[in-house]
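Heads up, one of the protein chains got dropped from this complex, but the rest are sitting where they should.
Chain IDs A, B and C follow the sequence of writing; residue 1 opens each chain.
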Amino acid sequence: MNLYKFSSPKVFYPLAGSIFKYTLLPSIFFLVVGLYISFFLAPTDFQQGEAYRIIFIHVPAAWMSMIIYMAMAFWNIVGFSLKSKLSFMMSRALAPTGAIFTFIALITGAFWGRPMWGAWWVWDARLTSELILLFLYIGYIALVMSFDDSKRGERVGAIYSIVSVINVPIIYFSVIWWNTLHQGASVSFNKAPSMAAMIVEGMLVMMLAFWTYSIAVVMLRIRRIIVEYQEEMLLMNHTTEG
Amino acid sequence: MLYVQGANGAGKTTLLKIISGVLRADSGEVLWNGLNIHESLEDYRSIMAYINHQQAQKDELSVLENLEITLSISGIFEQKALLQDALNLVGLSQYHLRPFRTLSQGQKRRLSMARLVVDKTRPLWILDEPFNALDKAGIHLLEGFMQSHIDAGGMVVLTSHLEPNFSQKSLKVLRLNQ
Amino acid sequence: MKTLKILKALFGRELKLIFRNQSDLFTTFFFFIIVCSLFPFGVKPSSELLPQIGPGMIWISALLASTVSNARFLLSDFNDGSLEQIFLAPIPSTLIIYVKVFVQWLTTGFPLLIVAPILSLQFGLKYQEIMVLMISLVIGTPLLTLIGALGSALTLGGRGGGGLVAILVLPLYIPVLIFGVGSVLSYSSGISPETSFLVLSAILVFALVFLPYAIALSIKLALE
Partner (left out) sequence: MHWTSLNSFLSMGGYGFYVWASFGITFLSLAIEFLLVFNSVRNKEITHES
C-alpha cells in the first residue's frame, strides 16, 4: 500500500471524515465506562477521601496536553523533512485541543489542590510546567494566526513548536531544582496515594476516551483547514486575475 | 537577456525570487552550469546580483556608505575612488555624503544602478522592475548599462512594464499569463 | 578569507547603524534601569526583603528589557529589503545570524552588565552575591538575545508586532530566569552556585549551536 498517497490534503479529506466517524462513538463509550469506574468502581481513598476522584480527569488531561504538544512537534519535523503540507496542517489542527486539555489539567489541578493542600495553586514542577505549556500553546496559536498566508503561518509556527518542545522538559526539571532550593511546600502530585489497580484502570480508560475524542475533533478540524486552504487558493487565483 | 513581462500578480517577482535562490520552487529546479543552485548556493550567489523593487538601503547612512556596504556584503571590496566614479556615472556625484533618506525616489533608484556599475564582473544580473521611478535619462542610462553588460558576455534577467528597447539578437521576451 | 571580510563588513554595518540610531541604544539601557528601580515601590522596601528579591527583580528587568529591544531587532532591515540583500551574501546564513546576534548582544545585553552591579547596591546585595549575579548575567544575557532573535525572526511579515514577540519569547526565557536567580539564591543559602552556572552554560551552548538554524529558517520563510 502506498502511504504517500494520503499525504495529499485532497486525498486525506475523505479519510479524515471516516476516521472521525469511527472514533466519535468509541470516545463516548470510553467516556461512559471511565465515568462509571471513577465514580462507582474505584474505592474511596483513605487519605484524600472522595476528592481524589478528580485525578481521573486531571492526570489523563495532563498526559494529553504533553502528548499533543509532542505530537505537534513530531508532525512539524515530518513536515519539514518530507515537505508535506498535510503534516503542518495536522499540527495546526492539534493545537487548540491540546490547549484545552492543558487548561483542563490546570483547572482540575487547582480544584484538587484546594481541599488537599488548602491552596488553589502551588508552584510545583508539574503544575508550573502545565502553565508554561499553556503559554506555549497560546504562543503557537497566536503566531500561526498572525499570518494571512496560512501556509507560511503553519511553517513559522512549526519552527516555534519544535524549538519550544525542548523547553518543556527543561522547565520541568528546572522547577524541581528550584523547589529543592526553597525547601518550601514539598507536597506534590508525585506522592500519589497507594494506587489501587482499579484507579489505574480508570485513568487508562479516561485516557482512551480523551485520545479518541482528540482524534475525532482533530480530524474534524483538519477538514475545515483543508477547505479553508482550498478557499485561500481560489481567492489568490481570483485576485491575481483582476 | 531575458525580459519578463506580465500582468500584476502573474508571478514575475516570484519567478525572479526562484531564479535568485531566495525562494525554492514547489516543483522543478534552477540549474547553473548544469548544477542545481541550491547545491552550491554560496558559489551561485557570488556570480549573481539580485536587486528587487525594494531599496535595501539604510536611511541613516550616507550614499557612499550605503554603496560600499551593499557591495562588500555581496563580496565585492573596491577602493572608495572607484565607488565615487560609479556615483559620478549615475549622476550622484554631488550626493555621496548626503544621508540616503534625503534623496528623491529616482535618485535612490540610481544608487542601485551604481551598484551594478561596480558589479559588472558578475555574469548574472537579476533585476526586478529596475526602471521604476527613473526619469527618461535614467532609463536611457540603465538601458545602456545593460546593453554593454550583454555585449561583454553577461546575462540580465529583468521584469518591466516598458517595451524592451534592446538589440534583438540577444533579447528573449517571456510573457507570463495566468 | 572572503567570508571573513564579508563578516567584518557586516559587523561594521551593524555597529554603524546602531550608533547612528542612538535612541535604540539608550531605550533598552534606561528601560532596564527604570524597571529595576520601580520594583521596590511595589513591595515594602525593607532591608530584609530587598536583598532577597533583588536578584529576581534584576533578572526580570533584564528579561523585559531584552523583550523590548528584540521585538524590533530584524524589523527595520526586513522592511527596507536590506535583510534580503544580506541573506544573498555568498556566505552561510548561520554566520550572518551569529554576527547580527553578537552585535545585538553587544549593544543591548552588554550595557546591562555594566549597570547591574550599581542596581544590585540599590537592593542591598552583598559583594559576593553581586559577583555571582554578574556571572549568571554574563552567561544568561547572550541566551536572552539568541531567544529574542528567534522571536523577532518568527514574527517577520506577520501582523503580530511586539506583543506577540513577548508572548512567544517570555515562556522560553523561564529556565534562564530560574537558573540565573537560582545561582544567587543558592549562594546566599550556602550552596555552591556552580550547578546553575553549568546548566546555564549548557543551555547557552545548545542554543548557540541550534538556534541560529531556526532563526535562519524563519528569516528565509519571511523572505519568500
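Simple rule for what comes next: contacts are C-beta pairs under 8 Å (C-beta built on N, C-alpha and C of every residue); 3 or more make two chains touch, one makes a residue touch a chain.
All values derive from a computational prediction rather than experimental measurement.
Touch, as defined at the top, links the missing chain to these shown chains in the whole complex: A. Among A:Phe88, A:Tyr137 or A:Tyr213, the one in contact with the hidden chain is A:Tyr213.
Against the chain not shown here, chain A presents residues 39-40, 43-44, 49-51, 53-54, 57-58, 61, 96-97, 100, 103-104, 107-108, 111-112, 114-115, 213, 217, 220-221, 223-224, 227-228, 230-231.
Following the convention adopted for this analysis, only the chains that are shown with their structure count from here on.
With centres defined as mean CA coordinates, chain B is found 49 Å away from chain A.
The mean-CA centres of chain B and chain C are about 37 angstrom from one another, to the nearest whole unit.
The distance from the centre of chain A to the centre of chain C, with each centre set as the mean of the Cα atoms, comes to 31 Å.
Touching two or more other chains at once are residues 224 of chain C. Counting partner chains per residue, chain A has no residue touching two or more of them. Taken together, the chain C residues at the contact with chain A in this complex read 150, 154-155, 157-160, 164, 167-168, 170-172, 174-175, 178-179, 182, 185-186, 189, 191, 195, 199, 203, 211, 214, 217-218, 221-222, 224. The part of chain B that touches chain C in the complex is made up of residues 17, 20-23, 42-43, 45-46, 50, 52, 54-61, 65, 69-70, 72-75, 77.
Chain C contributes residues 2, 5-6, 9-10, 12-13, 16-17, 20-21, 80-82, 84-92, 220, 223-224 to its touches with chain B in the complex.
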